[in-house]
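Structure below; questions to follow.
Of the protein chains in this complex, one is absent; all others appear in place.
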Amino acid sequence: MKPDLGVEICGLKLKNPVMPSSGSFGLPGYEEYMDLNGLGALVVKSITLHPRAGNPPPRIAETTAGMLNAVGIQNPGVKWFIKNDLQRLRRFTPPLIVSIAGTTVEEFAQATELLEKEEGIAAYEINVSCPNIEAGGRAFGMSAAATQAVVAAVKERTRRPIFTKLTPNVTDIVEIAQAAVEAGSDGLTLINTLLGMAIDVKLRRPVLANVFGGLSGPAIKPVALRCVYQVAQAVKVPIIGTGGISSATDVLEFLLAGASAVQVGTANIVDPYIMPKIIADLEKYLEENNAASVREYIGALKTH
Amino acid sequence: MKPDLGVEICGLKLKNPVMPSSGSFGLPGYEEYMDLNGLGALVVKSITLHPRAGNPPPRIAETTAGMLNAVGIQNPGVKWFIKNDLQRLRRFTPPLIVSIAGTTVEEFAQATELLEKEEGIAAYEINVSCPNIEAGGRAFGMSAAATQAVVAAVKERTRRPIFTKLTPNVTDIVEIAQAAVEAGSDGLTLINTLLGMAIDVKLRRPVLANVFGGLSGPAIKPVALRCVYQVAQAVKVPIIGTGGISSATDVLEFLLAGASAVQVGTANIVDPYIMPKIIADLEKYLEENNAASVREYIGALKTH
Amino acid sequence: MNVSHTLTVTKNEDQGAGYFHLVAQAPELARAARPGQFIHVHCAPSVDPLLRRPFSFYRLRPEAGEVEIYYQVVGKGTHLLSRIRSGTKLDALGPLGQGFPLDRKAQRILILGRGMGTAPLIALAEAARTQGTEVSAILSARNSATLVGDRLLASWGVEVITVTDESGTSAPEKVEPLVAAALDRPGTAQAFVCGSRRLARLLKRLAAARGIPAFVSLEERMGCGLGGCLVCACRVRTPEGETYKRVCKDGPVFPLEEVVLG
Partner (left out) sequence: MNVSHTLTVTKNEDQGAGYFHLVAQAPELARAARPGQFIHVHCAPSVDPLLRRPFSFYRLRPEAGEVEIYYQVVGKGTHLLSRIRSGTKLDALGPLGQGFPLDRKAQRILILGRGMGTAPLIALAEAARTQGTEVSAILSARNSATLVGDRLLASWGVEVITVTDESGTSAPEKVEPLVAAALDRPGTAQAFVCGSRRLARLLKRLAAARGIPAFVSLEERMGCGLGGCLVCACRVRTPEGETYKRVCKDGPVFPLEEVVLG
């Protein structure tokens, strides 16, 4: 018998636990290259209330087994998104998760209000890694209070499940996770990128026009796994794990650590066809290891 | 003319900016394999007041372009160190930097007192990444106040320069750096390892007996560079950069970001002969690029 | 459309001056591709380098089932690529991006390339010649060893003017009259530039003055190559003001008038 790859998170039924991470996979767009209906869920690039042009190029720097990006949440704004992208994305069968970002609590709130009126959205992901311009530019996700404020503002305005996506650039990710859950976050996504930098020695300049960028890819997997495990020990809500995942065993590592589903980011950028491969490999692995369901792995890490 | 590789940090004259990082290079020990006098400085594995057995094995996990270690500061204690290791290490010409760790402020203080009586130590490095057992086990370096307390306690007991070695596992490394400098740290070393984890899917277990470990190696270089740059913008004291360095261009990247010298860690574990190679390559690079002195690179990053 | 292809390298030859010419079997790709489009190549099956590298088509030979690229060794990726032997399989995505909008009825076009930037213009010139369009070429380079495709163009009956830094002929003020003369040639319907912001600015001005549609192929650091990650931004002027477009998906070829050349 084929193993069961299905998982359920906050009422979302996913036919497998693998979905793209926000910003790493063109949605809409990639339906041109492949069948999107095989994915566990669809997650769009973070949307803000107002359109954002993003940062000047270069926006990407390759690092050893990783990359830095400084896209700056370029996006057409929530109204354009609803009118154009959402129409196109509704056609697909996997649950649609809309990532919301903002630079003030009010922006998050208004974006949520607009999205809430629309059909075809299964859940929100709250990207708190944006600079909080009302509090000196530090990301919301770097403060428990700011995270709580954003989550509460979104929660008030929606009946859909919300996943707060945490940044690892903090002293205590458990504290932030607990704050998000207290404020009503139904689930958590972790992790967003690590703050990093690359330098071109010949030019004596940062590679990125923005100087700093977010580190992602295989390099950060150990940090992501640690964050997922720490948070899973401390909260009861479902976790979507992300950070450096590029294979079926990577997926199982995150499930063992306590994630109920995973997102693939940088690996999509390297190979847009990696998710279908991972899903197929996952099925094969479970079959070979006589696991009836992928759910057997969730939180099943033995530490004694 | 040969380029000048010499740098001076807090009065320590280094004939080149390259030294091993604490714990990654056998001192004493490696004199059996090579000439240690070609290095910029010698840094010993962190020493604690009392001997420490360290963690049970496995203590190492390989990760993509990096490794996790959970040695647990195994060391013979400061008295044994003074009686045995220090005798052997004094014979070498590069300045000797003794790394001190502890789990209470008092332990740091007492270890310093004992070391202070001994000849042949050029400076101390204060490793604040150990769990602070008086404050719930969180590392000293994760709190500005705890860092300040440790630094002040050491500073009171020594006339030698001290370098506080910061952990990157914090929300704001600049805040911790400033606290250390205010408390009298003459210089800073950054970064120590990132907290991470690895999982063995077959065994459904963490690879490390300690579950968590410190991530090091090329994978973390972008984070290290970012930390060095951020801190260099904010403090005036010299910085020793470390994290993923394995080539001469890596060294120059850290100098451009604001470091005055660098430490090589994981790269020594991969190749014990890498530091002499890096030093030779550094000289060659400077020569080819018509730089009279390596000091031209320190803090010379152009960001406009 | 599945844009993932396995290329079988049939030739990967050192051309001197750090330039290489790679030919590969990839019948479907060769059929689907158009001049100005590119492939996104995984230079080694490894995490270091992690990302793919973009290369324009230098020649397309659907009848032979082959595609060709011409590349310069500049860093880790191209270094690894240069060491690949015949018979090796290469993982590439393609054809990607928008190619050159060659006018079927153009009597003549002008191509203006510098250094390695000439590579995609060769594929364009070949397509133009095949449809009977005349081609004027002005090729610039540091020195004669780093000129790309000049002999190939000549063999197709293209009038090639070469200018080099070495010979002091490549300064903008010296190239300007050459470009102007080429544009002024009767029948010149389109102009294309690649490989130099300076030349692009020059062509933009001269072509605009004459009302000749002109296009540039841009380069920017890429991630996905498919329009999904938004890292390959280039600044463009739209009716609503300046914004960013994606070099990989909206380009790499853009109307020159649209592009903000920094």
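Order of writing sets the labels: A, B and C. Residues in every chain begin at 1.
Just so it is clear, contacts are C-beta pairs under 8 Å (C-beta built on N, C-alpha and C of every residue); 3 or more make two chains touch, one makes a residue touch a chain.
All values derive from a computational prediction rather than experimental measurement.
Though it is not drawn, the left-out chain touches A, B, C in the full complex. Contact with the undisplayed chain is limited, among B:N69, B:Q148, B:T164 or B:S260, to B:N69.
Interface note: of C:A26, C:V47 or C:C194, the residue touching the hidden chain in the full complex is C:V47. The set of chain A residues touching the chain not shown comprises 64-65. Interface residues of chain B facing the missing partner chain: 23-27, 29-30, 32-34, 45, 53-67, 69, 71, 74, 217-218, 266, 268-273.
Chain C residues in contact with the hidden partner, per the touch definition given at the top, are 46-48.
Here, only the chains that are shown with their structure count from here on.
By the touching criterion, once chain C is set aside and every other chain stays in place, the chains still form one piece. Inter-chain spacing, taken between the CA centroids of chain A and chain B, is 34 Å.
Spacing of chain B relative to chain C, judged by their CA centroids, is 47 angstrom. Looking at chain C, residues 47-48 sit in touch with two or more other chains.
Under the contact definition stated at the top, the residues of chain A that touch 2 or more other chains are 61, 63-66, 218.
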